[in-house]
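Comments concern the structure below.
Every protein chain but one is kept in place in this view of the complex.
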Amino acid sequence: MELWRKARDVVRKKIFFFILLGWVLLIIGDRVDELRVYQGAQIAMYSIALASIVLLTGYSGQVSLGNGAMMAVGGYSAALTLNNLQTPIWFAFLMAILVSALFGSLLGAAAARLSGPYLAGTTLALAVGLPAIANQFTFLGGEPGLLFDIGFPPESFGEEFTQYKWFFWIASFIALISLFITSNILQSRFGRTWRAIRGNSLAAELAGVHSSRMKVLAFTISSALAGLAGAVLAMTISLVAPGAFTLALSFALVTGAVLAGISSLPGVVLGGLILVVIPEIADAVANRFGDADKLNNYLPGLIVSVLLILSVIYTPNGPGENLRKHLRKKATH
Amino acid sequence: MRFVAAVLATGSLFATALPAHAETGVSSSEIKLGITLPLTGAASPGYNKIGDAMNAYFKYVNDNGGVYGRKITLIQKNDEYSPQLSIAKTNELILKDKVFALVGPLGTANFTAVHKSVGLARRGVPSLFLNTGFSGFANKKAYPTSFAILPSYAMEAKIAAQFLKDNMAGKKLGLVYQNDEFGIDALGAFKAAGVKFDVTIPYTSGTQSAATAQTWVSQLAAGGAQVVVFFGVTSATAPLLAVAAGAKYAPQWILGSVGSDPLTLRALGVPVAVLNGALTLSGNPSPNDTNDEYVKFFQEINTKYNKAAFDDYVLQGMNLGLMTVQALRAAGQNLTRKGLIRAMENKGSTFASVGYSPLGYSKTSNVGHTGYYMAVMDATGDRKPYGGSVVVYTTDSGSGPVVKSTFKRPALPAKGLPTNS
Partner (left out) sequence: MQKVIETLLIGLTTGSIYALMSLAIVLVWRSTRVINFAQAGQAMFATYIGFEISSRSGVFWLGLLFAVVGGALLGAGVDYFFMRVLFKHANTGPAAVVAPVIATLGLLGLIRSVVGLTWGGEFRTIEAPASTDGYTIGSTTIPFSPLNALVIITVSLILIALAILFQRTNLGLALRASAYAPEIAKLAGIRTARTRTIGWAIAGGVGGVAGMLVSSNNFLSPYSLDLLLVFGFIAAVVGGLESMVGAVVGALVLGIGLTFILNYVGTSLVFIGGFTVLILVLLIKPDGIMAKGKGRRA
């Protein structure tokens, strides 16, 4: 009974926290100009996508390079549903979640026997191959892709309320809810079981854990999250096309997850911020140093790569981990 | 108290010195323009020179008083031919750099995505002289603030179809095209004109390479195509021609205008012997034709301000610059986005351009140039008019006929500096 009350308190605190966060975002959204609002929507989108990586790799220990492909599945499902069935928008997002969860479970089942580099290789091939399918079937829109137009904010919001702000509201709302749910899942016995499998799957099996079933479950939920992120991405660019889901996207996701702490869910917002902000900083630096074409095109990549390498060597588990270690050292002195 | 008054007074002084309106991207001294194009990446060869060429012409104009005293600043953004990047970069141009208008954005799929996603029409951002020939952009209702300049691919295909009927009847025909709205535009027009291809090969943009070109060539050769029409980007033309040469497969090539610049093709490794005899449609004089006053003038600007090898793309870019300056002037000193659009609609068709065909701008039409002539490449890779003299055909993107044009191009303004208003 005591435990139940404690758990309920924790959840209540969490709900309060998320609602507070939501209010803060609302206020920020009003004060900031359109470009920042648009970037805010992108950060929200990345947060959801990064959460999928945290769950899959950080918790259940499966290295996948294919989350970009799952985002594609989600994005296309949402667009196809909206365009062909004329459903309300929330239903399109729901379809994105369901279809990518289905794909994820299939992928997980196939991949359950694979480990390490074999898993990485398979997901790499998927990340490269899946978006290219769009070019083969005309109903998928080919290279130019499909429109994903969720319309404009309600008239009552006034003239100043731009469409990008509307995207920011919707994206943040979806991000808050999905992060809340994911947080609960990760702190439940599912999360603990995944960590056990990641640590030592043989021992976990001995302890009675159905290792492959849990792995498939991880893939399923992770893909659902990725698919939702893909639908949100499609919303922000009003378009879903193969070019939005390149291998580079999958790489960027894993990068962002590492930079922010691969097993830390709160870190995903930081990770999203990094993914959106760093290219901009790099661009500004490149512009300061001159407008030679070469500089502009390759300096941002250089800065991002160097940062990535440094952080993976020195803070592989995210800056939070280093801080913790440091504090622990201090405590024992 | 006196300090505050002083500050207020100085402030109001500055305030009255500013222009009465504050149109985005326009100040008393500057007009900011933006362009997205592939500066790097698989599709970039050739096209990546267009922005610098435009800029060279703008620099010349700026050195000679600018547009009513305002200097033009062109901001180039690299989108690597990817529609997603085009969207991101255009967002930057409009929301961060706050440009006045877009000029010459390149790519069919790119502009389609950008127009929808960024909401150019809704924001009222003018997009002048799109670097794409997709006929869908001529739809004024869907694209109220955009203006084409190139004849559409549909027009080009119709003119090519007429040529095929007149000169190549009975031969086996092959078609290689980029599998998106770019190539499908042409395919549709060919079908409507009743041309039957014995071999059709679509290729996905980005997959062009020697390996894929080998499969194209073996299919074309297996199908016995004697005439091959190609509608794709330059970096796909190159492996196709090179591989065909290696396989000793030598059909009559008919290259679409967008992907046929000889200089770029040779830089990409196509032996000049292969180009000899290849046919291509063109709307401009050859970039080597110094007897043409436009070409001569642009070459001078290139030498002084640009220092790139002068080819089709540099010519095209500078011409875009020339058109842009005329458009800005026609919009008047009180420069607004709406004013620019109106100026294009009312006066655009009279602008001086290097292209041989008439410009179709009006209140109801976004169409730029409307015609092509058939050219043939010679043993030095230069382009000469087919049959010895330039015979321009004009048509529309719909079902209108293909007719010989009698249009006479306006002369180049003195010293290449427009004085129109």
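Here the chain labels run A and B in written order, and each chain numbers its own residues starting at 1.
Here, a contact is a pair of C-beta atoms (placed from the backbone, for glycine too) under 8 Å apart; a residue touches a chain by one contact, two chains touch by 3 or more.
Model, not experiment: these values are computed from the prediction.
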> Among A:Leu94, A:Val209, A:Leu247 or A:Ile281, which residue is in touch with the absent chain?
Replying inline: A:Leu247
> Of B:Thr24, B:Asn62 or B:Thr204, which sits in contact with the chain we cannot see?
Replying inline: B:Thr204
>> I'm checking contacts with the chain that's been left out. Which of A:Ala7, A:Leu85 or A:Ala110 qualifies?
In response: A:Ala110
> Of A:Leu25, A:Leu82 or A:Leu126, which sits in contact with the chain we cannot see?
Replying inline: A:Leu126
> Which positions on chain B touch the chain that was left off?
Replying inline: 39-42, 44-45, 179, 202-204, 207, 209-212, 214-215, 217-219, 222, 235, 239, 242-243, 245-249, 267-269
> Mind pulling the chain A residues that touch the left-out chain?
Replying inline: 57-59, 61, 63, 65, 110, 113-118, 120-122, 124-126, 128-130, 132-136, 198, 247, 251, 254-255, 258, 262-263, 293-295, 297-299, 301-302, 304-306, 308-309, 312-314, 316-318, 321
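To be clear about the criterion, only the chains that are shown with their structure count from here on.
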> In the complex formed with chain B, which residues of chain A make contact?
Replying inline: 33-35, 38, 132, 135, 142-145, 147, 149, 163, 237-239, 241, 243-244, 293, 296-297
>> Under the stated contact criterion, what part of chain B meets chain A in this complex?
In response: 39-40, 78, 82-85, 87, 91-92, 95-96, 108-109, 112-113, 116-117, 119, 122, 179-181, 204-205
